[in-house]
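One chain of protein is taken out of this complex; the other chains stay put.
Letters A, B and C mark the chains in the order given here, with residues in each chain numbered from 1 onward.
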Amino acid sequence: VSDEIGFIGLGNMGSAMAGLLLDAGFRLRVYNRTRAKAEPLGERGAVIASRPAEAVEPGGIVLSMLANDAAVEEIVPGEDGIAARLGEGGIHVSMSTIAPATSRRLAEMHRQTGSLYVAAPVFGRPEAAVAKKLWILLAGPQVARDRVRPLLDAMGQGVFEFGEDAAGVNVVKLAGNFLIASAMEAMAEAFTFAEKNGLERGRVAELFGRSIFACPIYQIYGKLIADEQFEPAGFAAELGLKDLDLVLKTASDSRMPMPLADLVRNRLTTTIVKGRRHIDWSGFTLTVAEDAGTR
Amino acid sequence: VSDEIGFIGLGNMGSAMAGLLLDAGFRLRVYNRTRAKAEPLGERGAVIASRPAEAVEPGGIVLSMLANDAAVEEIVPGEDGIAARLGEGGIHVSMSTIAPATSRRLAEMHRQTGSLYVAAPVFGRPEAAVAKKLWILLAGPQVARDRVRPLLDAMGQGVFEFGEDAAGVNVVKLAGNFLIASAMEAMAEAFTFAEKNGLERGRVAELFGRSIFACPIYQIYGKLIADEQFEPAGFAAELGLKDLDLVLKTASDSRMPMPLADLVRNRLTTTIVKGRRHIDWSGFTLTVAEDAGTR
Amino acid sequence: VSDEIGFIGLGNMGSAMAGLLLDAGFRLRVYNRTRAKAEPLGERGAVIASRPAEAVEPGGIVLSMLANDAAVEEIVPGEDGIAARLGEGGIHVSMSTIAPATSRRLAEMHRQTGSLYVAAPVFGRPEAAVAKKLWILLAGPQVARDRVRPLLDAMGQGVFEFGEDAAGVNVVKLAGNFLIASAMEAMAEAFTFAEKNGLERGRVAELFGRSIFACPIYQIYGKLIADEQFEPAGFAAELGLKDLDLVLKTASDSRMPMPLADLVRNRLTTTIVKGRRHIDWSGFTLTVAEDAGTR
Partner (left out) sequence: VSDEIGFIGLGNMGSAMAGLLLDAGFRLRVYNRTRAKAEPLGERGAVIASRPAEAVEPGGIVLSMLANDAAVEEIVPGEDGIAARLGEGGIHVSMSTIAPATSRRLAEMHRQTGSLYVAAPVFGRPEAAVAKKLWILLAGPQVARDRVRPLLDAMGQGVFEFGEDAAGVNVVKLAGNFLIASAMEAMAEAFTFAEKNGLERGRVAELFGRSIFACPIYQIYGKLIADEQFEPAGFAAELGLKDLDLVLKTASDSRMPMPLADLVRNRLTTTIVKGRRHIDWSGFTLTVAEDAGTR
């Protein structure tokens, strides 16, 4: 059993999450493609690895928080991949938002080396991660879940377990991002509707955030959308489009229509082709206002 | 100044609201087309009027909670209408969900008799009304708002004032019902997406209601939609369609596209033509499951 | 029985149609709100009336070709209306694109004066009207249809009769305009799809117009949409929006979802709010290109 936890992928989310593990007293070996992003953690005592496998101890635990499916599929297989390095009894905690089908392939790669794979995608923007306010999903083999649970408890305000099938929580994560994007579409139409009829967007957003929709998504995104403040991005539009593409790909594979997902995906596509790839994904709501002639 | 408050319209919502006023010590004169529904309040001390104007004292306050625009427009104008009966300084508190344009016409009718008109639509289902958990919007002349405020405080958990233009809160109320219906569509697609990929609907609903969507709409409707429990109706599908029609009529008049409102309106229409007029409006989500082949 | 035919409404369409009646040897009494538009017909021998009723002979035939429902409803009823003026046995041939419900009201107004009402909406743009290429629908009492048929034959390349119920052809006309707008949406998506993948829009439009879609709508609008040539307008965007509003109002009254009509109506709405009210209605396809980032 390992003493040092591996952490691969130190973007805004990953850096904040690794920082919480250090706060909780865990010892870390961290890796990021751009080494500079690892240095603040190095200053706090983390060992900086020069390639993914170097962040991993045989039989240990490694967490990954990467940008997309391809990035995860790159580090797992092969002689120098983390599956081989983890070996018998080692555990990979895959926290990225990826396709359920990818998760299934990753689980299989690990099975072949005797290592275990759990999926643990999270809800929350970077500022929520910093504040230890993430919600974390978890699924995979029971033995692995039990062993990684203390790590996850150190990073969020709640962990929800969904059984043995790792891919299941990737489905739930996609469903959640779809729900968030749908709420944004709904708010954008509602606020613009109010505005076109003489009301102040911000006042309407505030009302709903304090009454029937008194929950983070409506409060945080409600304010961003009412104020049309889409920079800096907490989660970029192009990543939002990637997630909606995954939602619709998974829906298509399971043969179901999702007209609201189509609508939101189309808005994100237009956002990208209009050159707004780097604004926050909630910025797709600009197209609601533009279609209504208010911008 | 009047001693007795008038209350017109004693459906599920109106009866509960009038009951709260009695609880708070107000004396009431009540009217309902079907007299039987007034009797429980009569037993608690309310005077039962035999026509709308009889529920009204000159210079007093009357509240109305009726099924649709036509029902309100029927009781206000004319010699025996409540506007004439209220006369100089009397106040009509219009709590029904009606079109902003109707509200504007009603305000004008009252202006002509020297009476005042405020709109005070509410959010909450009948069980919320009973529990004094309504959220109440309020707009109209300041002097009238100040005078009716104690009544509204007795009926809900919060009152939000939106200035002088009564029709403004009718816009906000429609925006709110649209937001609720949109959340239902989003949940139905998300839960069915999860179900088609091997997850349990109820477990997914519960997760979201306890985390990023921990607010009443997602908790209450999330459970109804996950369990597909659409009877008895808290708010019937045909009333939901009426509201979405008002939303889209108002959007069209103000020249704005609302594709998500179109989507939800179409689902409600299909719900009605399939003979489900009397189930809860959240029952439109059955069409999501049917389109996906899971029902 | 009358010798002179009345013709009310001399816009681009009406003028061309009245001209064809003169060509065919009919004698006309014409009326238009802006008298200047009547003068070219006056020079060709038509009598210019100074108010609608003056264009009508008792027991005669009058044709109307007006901009919207309100304009037709203004000239028919009342002491000086055309229904009273026509009297027993007179016939009103209503050729405007109006709601079926309006048509039903107009038929009733005529019934009360003993006059007869037939609806005869047309398909074709002004240049088709000039070239006697209109397609004309016809419904109403048999005796009236028989009597007006020679006039219609003089104005188009084909007349389709649909029985006794005048409002029926107003439904068909709305269905047709919806079909045309739908074809425009489809072409705009298809051409932009081709363009985004390296093909020339015009070449693609030409192919389809010469093969599987070798019919006027695809040929004429295909070229306009491929070339994005939306001025001058043959039929203005704001009239297109009016028609789609009628389609959706009629659909809503008969309880049916029309998601493709919603889509097109939304595009026309955006066209109007972006200040393009006066371009051709096919110009709504600009929003397809804009959403795809090619304009």
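As a working rule, a contact is a pair of C-beta atoms (placed from the backbone, for glycine too) under 8 Å apart; a residue touches a chain by one contact, two chains touch by 3 or more.
Not measured: the values here are computed from a predicted model.
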Touch partners, limited to displayed chains, of the chain removed from view: A, B, C
Touch criterion as defined above, residue of C:Met109, C:Ala183, C:Val273 or C:Leu286 at the omitted chain: C:Ala183
Option from C:Phe7, C:Phe123 or C:Phe235 whose C-beta touches the chain left out: C:Phe123
Option from C:Gly19, C:Gly90 or C:Pro257 whose C-beta touches the chain left out: C:Pro257
Touch residues of subunit A, complete complex, unshown partner: 245, 252, 255-259, 262-263, 265-267, 269-270, 272-273
For subunit C, residues in touch with the removed chain: 100, 123, 135, 137, 158, 160, 162, 165, 167-168, 171-172, 174-176, 178-180, 182-183, 185-187, 189-194, 196-199, 203-204, 207-208, 210-218, 247, 250-251, 254-261, 263, 291-293
Touching residues on subunit B - with respect to the absent chain: 266, 269-270, 273-274, 287, 291-293
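Assume only the chains that are shown with their structure count from here on.
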Distance-maximising chain from subunit A - centres being C-alpha averages: C
Geometric centre distance via CA averages, subunit C-subunit A, whole Å: 54
Centre-of-Cα separation between subunit B and subunit A, whole angstrom: 38
Centroid spacing, where centroids are CA-atom means, of subunit B and subunit C in whole angstrom: 41
Multi-chain contact sites of subunit C, meaning residues that touch two or more partners: 266, 269-270, 272-273
